[in-house]
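With one protein chain withheld, the remaining protein chains of the complex are depicted in position.
Just so it is clear, A, B and C label the chains in written order, and each chain counts residues from 1 on its own.
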Amino acid sequence: MQMGMIGLGRMGGNMVKRLREDGHEIVGFDMNPESGRDVDSLEALVAALEAPRVVWVMVPAGKPTDSTVEQLGELLEPGDIVVDGGNSKYTEDREHAAALSEKGIGFLDCGVSGGVWGAERGYALMIGGSDKDYETVLPIFQSLKPEGEYGLVHAGPVGGGHFAKMVHNGIEYGMMQAFGEGFATMLRSEYVTNPAETMTSWRTGSVVASWLLDLLDNATKNDPELKSVPAVANESGEAKWMVEAALELGVPVPTTAAALWQRQTSRGGADDILRVVTALRAQFGGHVTKVDEIATH
Amino acid sequence: MQMGMIGLGRMGGNMVKRLREDGHEIVGFDMNPESGRDVDSLEALVAALEAPRVVWVMVPAGKPTDSTVEQLGELLEPGDIVVDGGNSKYTEDREHAAALSEKGIGFLDCGVSGGVWGAERGYALMIGGSDKDYETVLPIFQSLKPEGEYGLVHAGPVGGGHFAKMVHNGIEYGMMQAFGEGFATMLRSEYVTNPAETMTSWRTGSVVASWLLDLLDNATKNDPELKSVPAVANESGEAKWMVEAALELGVPVPTTAAALWQRQTSRGGADDILRVVTALRAQFGGHVTKVDEIATH
Amino acid sequence: MQMGMIGLGRMGGNMVKRLREDGHEIVGFDMNPESGRDVDSLEALVAALEAPRVVWVMVPAGKPTDSTVEQLGELLEPGDIVVDGGNSKYTEDREHAAALSEKGIGFLDCGVSGGVWGAERGYALMIGGSDKDYETVLPIFQSLKPEGEYGLVHAGPVGGGHFAKMVHNGIEYGMMQAFGEGFATMLRSEYVTNPAETMTSWRTGSVVASWLLDLLDNATKNDPELKSVPAVANESGEAKWMVEAALELGVPVPTTAAALWQRQTSRGGADDILRVVTALRAQFGGHVTKVDEIATH
Partner (left out) sequence: MQMGMIGLGRMGGNMVKRLREDGHEIVGFDMNPESGRDVDSLEALVAALEAPRVVWVMVPAGKPTDSTVEQLGELLEPGDIVVDGGNSKYTEDREHAAALSEKGIGFLDCGVSGGVWGAERGYALMIGGSDKDYETVLPIFQSLKPEGEYGLVHAGPVGGGHFAKMVHNGIEYGMMQAFGEGFATMLRSEYVTNPAETMTSWRTGSVVASWLLDLLDNATKNDPELKSVPAVANESGEAKWMVEAALELGVPVPTTAAALWQRQTSRGGADDILRVVTALRAQFGGHVTKVDEIATH
């Protein structure tokens, strides 16, 4: 089928390639003239598509997506559908859908997992929106998803796709932290001489066999103790949103939060906490933590 | 090769079957006369094997394993090897190995993952002990492990096999808790109408694809909200040991511990904590948590 | 000085009493005719005060406060000041202050700690708002606060009073949880025969001496093991807000969150997590947690 794609970066570009290989007619637009775009404006994109149109937005969440959706609201016609395939928050989806709905334009939010491997393996897709809109765009989803029975779900109403992706990423945080805790414990122990080889051996036959473990095999091939990797980690936002959502829902999520906090701490988030602890220890016990002491610890 | 197997329960029995299918000559013993045992005593087991012997112990950790290893120390000869395939703690391995070593008997500890599926898929094996003993028993390990490159590792010296298995299970706790937190968050949310189908869709193409997710698909097929499953969970000991080991090594393991604590809490472990909290709230604020209030919350 | 008080419940009523004892002229209003109110409407309250007026709002956060502040915006005059002494969220303060500011009306938010003991001991007060408004209402704060150097702070701009109170309550959650963990650990141990007496002994001379420990002494006097107290705890919202605020600020707050989650778990929040864990264990290992097993554990 025919579709417009806005945003031809690594994710959007790979998706267009995969869709075209499957026979779809994709009209691509990007702000960057060197992106290999087919048209040079949103107006031109809309003009190049036959109504009822489907336009996939694959740009950064927040202002870029807000602005794109707003402009599409001006340019599109009743019966057209906007798909937000970026990393918007589920609450933003509701706002976008409501604004478009006033003009008779449909909206689907699509959480996408698979990273740089998706181009080849297919992307796991989670969709939020109405049954009718979902059915219309289904041929596109079918081409983007991996082979087989899994990899695509109509998770719920508008917002459900990004809510599911948020939860997916929260779980991913927890899993990576769990693997990290295991690796670090073995690395410090005298009992296990080769933590990376040990974890790699679990790729088959073990209860923890998983794609992340497959990736860990790659990552440790030339650096079994990961000494070249910095001991800091950034965050992408979804885990924070998941903890917030769970707080509101009354669901404790200590594992997801612990993973997030370990990353925040690696970037200095707990420094002032430690200053209080060390200042108090000095007050009551004369225990002053000297940096020298630490360095040689 | 020839080997003795002590303990013909679900795990030991399945292993014997898998080993015999692969051409090994296994002499089996179990305390239970109806176990299908080949001999009716440890003495008979030892007598039935040609020196140098290999004897695999597959009985519950603690006293049963202690007692079996002690008896084998009396019955075996220098050059023989004992393999502990049960769930002993890594510190116990060192004691067992030291006692056997005085009599010239070798020792390997073998952590086994794979559960009831191992009989068919093969077991993931983690081995601790000397290179020499490992090489001797390798044909057995080769037959028990799954097809392919992975599923077997010589993790380190004596204790390393069970240490690795302990860490493996700690990671497993964290992963299951992470999946649980995601499922529970979606189940309470209005955004995702089918949490089980959503999670199942991640089996292919997603970053969290894993064997546990495959199993969750089975588990939720006829009970998508898992309402028939009790909201309590037992523990098997390894996660507790892992947290203890990590505490000693100075490695924070909040994810593993959170998973353990959620299970302990489900069995009443936090009840007295909550009594203190509620008693204090009543003292300073007149906030008394009444059970009635809770019930209707 | 003269002031209007809206809300004559336990907190508001006690405050009026304390203020009148200190010579202030308080005009009280409450929706409830049996509250001992001085006037029977907001209009009458405003009419009874001389400009520039100070009106203290002491009603539940959310709609009651929103509605009261909105009505006061209609009734008051430029130069008047509204004080919100309830439990509003700091973000709501900004909205209230902005709406009142358009009409030239000042706004202070005041976090209040001290519970039922405040009537006698004085209340710890945390104020947010401009220096000018703070100075105007200072005589009132002086009368409400405890004797001595401490118990009153101008914490910051509008919202700062409730932000500080939110953090105060988050800390309170963490402290109560810490005491609870210690009590529960001693209660299960064979080493300490009288946990309540042990904790009470720390009221003097120990590093953990605190008012909460004084209250624990009261609470355990006739029930040393707190067996009459239900093992469930409610939450009042502030700890949840604090965790959310800290998440946004990138500050890890595992202690505050753990305290909150223990309460949420006591009300069933983790049930679905445990169902996933137990369902998965049954899938891979045949470990089914039976409720009978648990009961006799």
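Basically, a contact is a pair of C-beta atoms (placed from the backbone, for glycine too) under 8 Å apart; a residue touches a chain by one contact, two chains touch by 3 or more.
For clarity, every value in this text was computed on a predicted model and none was experimentally measured.
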item: Which displayed chains the hidden chain touches across the whole complex; value: A, B, C
item: From A:A44, A:L226 or A:L249, residue that would touch the chain that is not displayed; value: A:L226
item: Chain not shown: contacting residue from C:Q177, C:N234 or C:Q283; value: C:Q177
item: Residue of C:G250, C:G268 or C:G285 in touch with the missing chain, whole complex considered; value: C:G250
item: For chain A, the residues touching the chain missing from this view; value: 10, 115-117, 176-177, 179-181, 183-184, 187-188, 212, 215-216, 218-220, 225-227, 229-234, 236, 254, 259, 262-263, 265-287, 289-291, 293-294, 297
item: Interface with the undisplayed chain - residues on chain B; value: 207, 240, 243-244, 247-248, 250-254, 257-258, 260-262, 264-265, 267, 269-270, 272-273, 284
item: Hidden partner interface residues of chain C, rising order; value: 90, 113-115, 118, 121-124, 126, 128, 145-153, 155-157, 159-160, 163-164, 167-168, 170-175, 177-179, 181-182, 184-186, 188-194, 197-198, 200-212, 242, 245-246, 249-256, 258-259, 261-262
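Just so it is clear, only the chains that are shown with their structure count from here on.
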item: Category of the chain touch graph - line, ring, star, complete, other; value: complete
item: Turn needed to bring chain B onto chain C - CA fit, degrees, nearest 5; value: 180
item: Same or different contact residues where chain C meets its copy chain A, judged by the half mark; value: same
item: Chain with minimal offset from the mean of all protein Cα atoms; value: A
item: Intercentroid distance (Cα basis), chain B paired with chain A, Å; value: 32
item: Rounded Å distance between chain B and chain C, as computed from the means of their C-alpha atoms; value: 46
item: Distance between chain centroids, defined by C-alpha means - chain A, chain C (Å); value: 37
item: Overlap residues in chain A, where contacts from two or more other chains coincide; value: 207, 250-254, 258, 261-262
